[in-house]
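Below you'll find the structure, written out as structure tokens, and then a few comments.
With one protein chain held back, the other chains of the complex are shown just where they sit.
Which chain is which? They are A, B and C, in the order written, and residues in each are numbered from 1.
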Amino acid sequence: MAPEPAMSMFSTTAMDELFSVANQIRLMVRFEWALSGALESEGLAVSGAAAAVEPFLDAEFADIPALFAQAKESGNVAIPFVRQLTAAVRSRNEEAARTIHLGATSQDVLDTALVIQSREGLDLIFSGLDEVERPLLWQARVHAETILPGRTWLQDGPPTTLGLKIAGWVAALRRHRQRLEAARARALVLQFGGAVGTLAALGDKGTAVSAALAQRLSLPEPELPWHTHRDGLGEVAATLGLLVGTLGKIARDVSLLMQTEIAEVLEPAAEGRGGSSTMPHKRNPVASAAILACAMRVPGLVATMLAVMPQEHERGLGNWQAEWESYPEIFRLTAAALERTIEIAQGMELNPRRMLAHLEATGGLAMSEAVSAALAEHIGRDRAHELMQLAVRRALTEGRSLRDILLEMPDVRAHVGEAEIGRLLTPQNYLGSARQFLERVLGGSDGRR
Amino acid sequence: MAPEPAMSMFSTTAMDELFSVANQIRLMVRFEWALSGALESEGLAVSGAAAAVEPFLDAEFADIPALFAQAKESGNVAIPFVRQLTAAVRSRNEEAARTIHLGATSQDVLDTALVIQSREGLDLIFSGLDEVERPLLWQARVHAETILPGRTWLQDGPPTTLGLKIAGWVAALRRHRQRLEAARARALVLQFGGAVGTLAALGDKGTAVSAALAQRLSLPEPELPWHTHRDGLGEVAATLGLLVGTLGKIARDVSLLMQTEIAEVLEPAAEGRGGSSTMPHKRNPVASAAILACAMRVPGLVATMLAVMPQEHERGLGNWQAEWESYPEIFRLTAAALERTIEIAQGMELNPRRMLAHLEATGGLAMSEAVSAALAEHIGRDRAHELMQLAVRRALTEGRSLRDILLEMPDVRAHVGEAEIGRLLTPQNYLGSARQFLERVLGGSDGRR
Amino acid sequence: MAPEPAMSMFSTTAMDELFSVANQIRLMVRFEWALSGALESEGLAVSGAAAAVEPFLDAEFADIPALFAQAKESGNVAIPFVRQLTAAVRSRNEEAARTIHLGATSQDVLDTALVIQSREGLDLIFSGLDEVERPLLWQARVHAETILPGRTWLQDGPPTTLGLKIAGWVAALRRHRQRLEAARARALVLQFGGAVGTLAALGDKGTAVSAALAQRLSLPEPELPWHTHRDGLGEVAATLGLLVGTLGKIARDVSLLMQTEIAEVLEPAAEGRGGSSTMPHKRNPVASAAILACAMRVPGLVATMLAVMPQEHERGLGNWQAEWESYPEIFRLTAAALERTIEIAQGMELNPRRMLAHLEATGGLAMSEAVSAALAEHIGRDRAHELMQLAVRRALTEGRSLRDILLEMPDVRAHVGEAEIGRLLTPQNYLGSARQFLERVLGGSDGRR
Partner (left out) sequence: MAPEPAMSMFSTTAMDELFSVANQIRLMVRFEWALSGALESEGLAVSGAAAAVEPFLDAEFADIPALFAQAKESGNVAIPFVRQLTAAVRSRNEEAARTIHLGATSQDVLDTALVIQSREGLDLIFSGLDEVERPLLWQARVHAETILPGRTWLQDGPPTTLGLKIAGWVAALRRHRQRLEAARARALVLQFGGAVGTLAALGDKGTAVSAALAQRLSLPEPELPWHTHRDGLGEVAATLGLLVGTLGKIARDVSLLMQTEIAEVLEPAAEGRGGSSTMPHKRNPVASAAILACAMRVPGLVATMLAVMPQEHERGLGNWQAEWESYPEIFRLTAAALERTIEIAQGMELNPRRMLAHLEATGGLAMSEAVSAALAEHIGRDRAHELMQLAVRRALTEGRSLRDILLEMPDVRAHVGEAEIGRLLTPQNYLGSARQFLERVLGGSDGRR
């Protein structure tokens, strides 16, 4: 089946294909193929049962529109799918067809296919994280000394370094990788329990078949069937949600830095990129917008995944079904956000001159904390803060530089001299531990904060 | 373009088609056609400008995959769409092509197309509501006297009537219709503001073109362009969310009543419907499950619509884009939930004998409130309640009927005789105002509670 | 009982008091008092029954910690409340105590108290809306001609007027008022149904008592008891959510305009306001931050209100209880956001000179659309757009003004002369219908867009 064309700005081709219906059906066949093999090895299916399913692994036999039409009646696609697969196999091997799906139930094949999709989806995410991290680390290293205003409350404050800012992004991304690896190991395991989780239809061979099935699918085996305990899938969903939150933070920083009046960072330019249908001069942060859109959509979907966890008894009513489109959507949105972050990481334009200019534009005001800190050594933090507020107010009211005001204030001059004031008002001298923090990240981190 | 096949259990074919990309593009052409006509009538486009667009109203010219590929660069589909449409028109009429999209900007064509989809989507919802309401009203009338346990905390209590229960559903659905009608009138209006909402590119003819455009599209005109004020779309989304909540309530009631041990109401049976891939005897509430799934998914999507309302200045960054797939999804889920509720309303099987049996099964316990109320007239509500708790406890502990216990209690007998106790313990005698409430709904309501 | 001190930045004293436990209990007494009166008038309670409750309307009798301790056991506060009230009344009037709560059940008193709180809460919101609208309208009028960059994608575009921008805020607020008025009328009505919604304990006098009760509480009477149909409360919650979304939009605009490098709008200054614990020069958008915080919290709460709508049968299990703290929180957050918006509306500092400077700073680039529109009349929208993109690119690359570039381009000069180019690049000449749109809002609106 041809890959369905990606008709959304909020997915990637690879993730779309992975979570396409066609691929879901292929993975469901893979489950049934592995089950036939496991039954075979336990003497519950005829020899050659798995081999008889093999020709159908490409799922070309499937009549997908019919599956969906019937799913409305049967409640899920597994029931008509098993019927179609059985018919297909029967046409070649009557004996093998008899044990298709034996011992299993709908949720076994649906959940296990989803687990495989999730594992492969995380692999896509992991390699995307590599592609983001590499250029960012390089930029962090290059801009270890590039200074720009630290900004709090959307107001300029004392300087930080671009390197440190980017290192903060990288450190967070590394933590997400750790979380996703843990979630993958804990959550993404075989589901196989039969009608109510006892594997009763397999008599005393349930655990043996389960072990063989897991092995054939290269999936870890769980302690026990987990179908109505959705914490594993919830963990994957929530962890992707956390990752997208960080991607959104990067996009927010970039898009704010790209505002016309700031323009310290620009998204990569390209022919036709970020233009406007009306305004010929525009260069829009299109990647940031897409990332932020993903970051705004994922929380509601994660909330749905959490809200549907209280699933009834051995199979949920409505809450399970609510996951079917919500969970893949989280993967798609994460992949899209990651793809656009790679674009930014690889191609963003940085403008250190404007960064410096903005630090200097406030006539020393942003450096008031430096003077305050120096004064605090002599007169206490509290008193120093008050004195500086006075100085700042005068500078603003009189439209003069902070330096000139400070030189006139006897309470200040009593403790710091003119040269010292000059030194204090120089942003490059007020970076504290920025370099050391940066080095910790550059030094390779185990992701532990 | 052929309708995209509905590959989801959580939509309807009609709603899928309405919100399909192909239809979106058709509506965008309709906008541009109407705009050309409006420009023409104000002397801003050549005579015949609208007529030149007409052959393209079917949107067959559009290369949709290319649109989406370019949308990733340009930030939305409107920009490449305008390019494609202009090229198509130019091939026939160079002059008319010059004024395609003149004065408008991306959000004008995208938002207005969305408004038209929303209006038509609500029309689908309204006719769905008709189809639900009719059979429900009929059942409410038929079962005006059918009694079943009122249930609170999932525990059986004194009786209510099936008619009243269904009337409660209908009354809520009518309120939703009112809300949706109000939202339609208030929210679903033309968006036309140009680059920043001033229609500057049209000089002093902006409002005239706007009025002509609205008239050609049969849309109400707003007070002023509203692009970054998303309250109208939010209202539609939230109101659909409320409707789905009520549909979920109906599905919850039905699915609980369909439990094996209760079986008072069954979803309609059909060949292949509600079966299990493993359990041959199953008849599953598949429609209720689908409705509940919709009801669990919509709140997160509504939250997204609300969360993205603080859109920046004259066009949002990320928050607008976050709506693009979330908002249509709410229509799809509502339509699916409604379609499945129609199934239930039209075909549900009711089992009055089991309803009555459950009322009687508790040996009068469910009627304890009735006795308590009668006693209260003599000894006060508080004291009566205590006395009855004692009686109930004895009935449970001794495994005897409440009637027998009561007949032995002198404090009870002092106030109510044996015949009276019998009368009090008869569920049919304890229906209060159920009939009157029901009649109010049957009497046709203006939707006002 | 003394008002509980407001210990939250995300509420107001008035709303805190309205939704305080103490006030809830007072309103519950009011319900029981009115019920006693209604029973009395229908001959179901002794004469003087209501009068006997009157001394307790201040709820001073209530042992609130005991109520809560017992509520954990009984499932809600109504049960121990009725016990405490009955005991209090009995100490004075044994007869009257007997019929306290007669015919009612927990949800009747809890829901009706909530309805009264909601009505009074909306009154607080309505007067808050008045206080926001007045100064904003005044500013919109004053700044009808003040121009600033229209901003899309956080990039400067052609001009709009500050008046129009503010008018957009006002128009949205007026629509919210309309929605809230409709919700109030539809949703905020008496709940009175007894144990399972039939008023069975009142025999054939249910509807008469209900009507008398509604009248005594000055509440509209519903068509039928609605306890498990929560659409009314959901509508109020969602509509407040929409309002907060608009307040968030205003706060977002203000806080972006207050950024150090932009500084076109400042939140009101005050001693001690918006300072930093470390940076003496800071003036932070503290009101905007608080409003945005509210706007980020409300959507999740509205989602909860929608998600819990499918309540079981005649009383929900968990879903009703989930509303108890979520719903009042929405009122609190709305009130807080509104209070802070009033601060901004009344005291914001506007800096028209910086607005103009930013329009001019881009060396005419922001005006490129104006030139493009003028050219389009001669050579078509499409071709004009391309030409201007070329001009803009040259201006950016060569670091020259757009004017100089345009004067050199023969394709441009062929259609527009030097004077015309000057005129086109003057922002004040490119405001289109801004004034007309503004006048529609100033002219008093019926809230219809």
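Basically, contacts are C-beta pairs under 8 Å (C-beta built on N, C-alpha and C of every residue); 3 or more make two chains touch, one makes a residue touch a chain.
As the structure is a computational prediction, the values presented were derived from the model and not from experiment.
> Would you indicate which residue among A:Met9, A:Val109, A:Val189 or A:Leu406 is in contact with the undisplayed chain?
Among A:Met9, A:Val109, A:Val189 or A:Leu406, only A:Val189 touches the chain that is not shown.
> For the chain left off this view, which of B:Thr99, B:Thr146 or B:Ser255 is in contact with it?
B:Ser255
> Per the definition of touch given earlier, which of A:Ala212, A:Ala303 or A:Ile405 contacts the omitted chain?
Counting the whole complex, the residue in contact with the absent chain is A:Ala303.
> Among the options A:Pro65, A:Gly380 or A:Gly417, which residue touches the chain absent from this view?
Touches the omitted chain: A:Gly380.
> For chain A, which residues touch the unseen chain?
Missing-chain contacts on chain A: residues 75, 83, 86, 90, 94, 97-103, 150-154, 157-161, 164-165, 167-169, 171-172, 175-176, 178-179, 182, 185-187, 189, 194-204, 206-207, 210, 220, 222-226, 228-232, 234-235, 238-239, 241-242, 244-246, 248-249, 251-253, 256, 292, 295-296, 298-300, 302-304, 306-307, 309-315, 317, 369-370, 372-373, 376, 379-383, 430-434, 436-438, 440-441, 445, 447-449.
> I need the residue numbers on chain C that touch the omitted chain, in ascending order.
That gives, for chain C, the contact residues 5-10, 21, 64-65, 68, 70-75, 78-79, 82, 101, 104-106, 194-195, 201, 248, 251, 255, 270, 272-279, 284-286, 288-297, 299-301, 303-304, 307-308, 317-322, 324-326.
> Take the complete complex as the reference. Which residues in chain B touch the chain that isn't displayed?
Against the left-out chain, chain B lists 149, 151-158, 255-256, 258-262, 274-276, 278-286, 289, 300, 303, 307, 358, 361-362, 365-366, 368-369, 372, 385, 388-389, 391-392, 402.
Definition applied: only the chains that are shown with their structure count from here on.
> Under the over-half criterion for shared residue numbers, do copies chain A and chain C use the same patch or different patches to meet?
Shared-number fraction above one half, so same.
> Can you give the whole-Å distance between the Cα centres of chain A and chain C?
It comes to 32 Å between the two C-alpha centres.
> If you look at chain A, which of its residues touch at least two other chains?
Only 255, 274-276, 278-279, 284-286, 289, 300, 303, 307 qualify.
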